[in-house]
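One structure, as structure tokens, below. Some questions next.
Yeah, one chain of the complex is gone here, protein chain that is, but the others are all in their spots.
Showing subunit A:
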Amino acid sequence: MSNVTLPPGWRLVALDAIDSTNAELRRLSEAGGGGSPSVAGLEGLTVTAATQTAGRGRRGRAWASPRGNLSASILVEVGGARGSAGELSFVAGVALHEALTALAPGYDFRLKWPNDLLLRGRKLAGMLLETVFPAGAPAGQGAVIVGTGVNLAAVPDLEPLYPVTALAAHGATVTPGALLTVYAETFAAWLSRWRSEGFSPVRAAWLQAAHGVGGPVTARLADGNEISGTFEALDEAGALILRTPDGGTCRVLAGDVFFGSGGGTPGGGA
């Protein structure tokens, strides 16, 4: 990857091919800088690869990473608060939305709970966040690996759950290096704001860019149950509040979300 500029203090490890940028960043961070089990001082450590040979999504799903698309993982220190790590999903989503909007103005990018990015209803980008609390690390030292995949040039042939697209298919040309430069900048800015002002401004920005709030939604939960209703709100921790037809509400912390009446096509082709 060429022509990448990162914020002050960030470091780039640019690879041609790797199994997964998240996995490589985990290996680097767990090894620690000098072999000590600590993630302190590793904020902004960024791993990119021109292609991933074993890219991953939620729950072990494959994520294809053809050349020309962005695969990047960024390490963020979160101290000891695992509970707030989920808020980073939204910090990253808002930052990516802002970066793409800056590079491809006029395109209506939308965020899908919690942080997929959609273009005309199709998935353009996905994220996978994983915490790192190295065994033996001092209490209060933890980090989150924020993995981001963006289909810039090519539509992946592996994404059975949702319809997918790529930016090039809509007539916009953005290189991975150009996107990483702007995304790192917006991400650093939103991180700083999140740390000083809390989740509230992040949540507000997410809602501005979100798809489907107030409309019909179906959440497929980890245990296989599906709940359908209205996407009523994003709560203070980032959970999706779903109002069911009987008037009750469900707080969804994890799951696959589908929009539209009838819940889109959950299970279709999966």
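Everything that follows uses one rule, which is that a contact is a pair of C-beta atoms (placed from the backbone, for glycine too) under 8 Å apart; a residue touches a chain by one contact, two chains touch by 3 or more; residues count from 1.
Convention: contacts and distances are computed from a predicted model.
Comparing "Biotin carboxyl carrier protein of acetyl-CoA carboxylase", "Recombination protein RecR", "TRAP transporter large permease protein" or "Succinate dehydrogenase iron-sulfur subunit" against the UniProt entry of the hidden chain yields the protein name "Biotin carboxyl carrier protein of acetyl-CoA carboxylase".
Only one residue in the set A:60, A:105 or A:171 touches the chain that does not appear here, and it is A:60. From the set A:79, A:198, A:214 or A:248, the residue in touch with the chain omitted from the display is A:248, counting the whole complex. Only one residue in the set A:144, A:167, A:188 or A:205 touches the chain that does not appear here, and it is A:144.
Listed by residue number, the positions of subunit A touching the unshown chain are 58-61, 82-83, 85-90, 114-115, 127-131, 133, 135-136, 144, 219, 221-225, 227, 229, 235-239, 242, 244, 246, 248-255.
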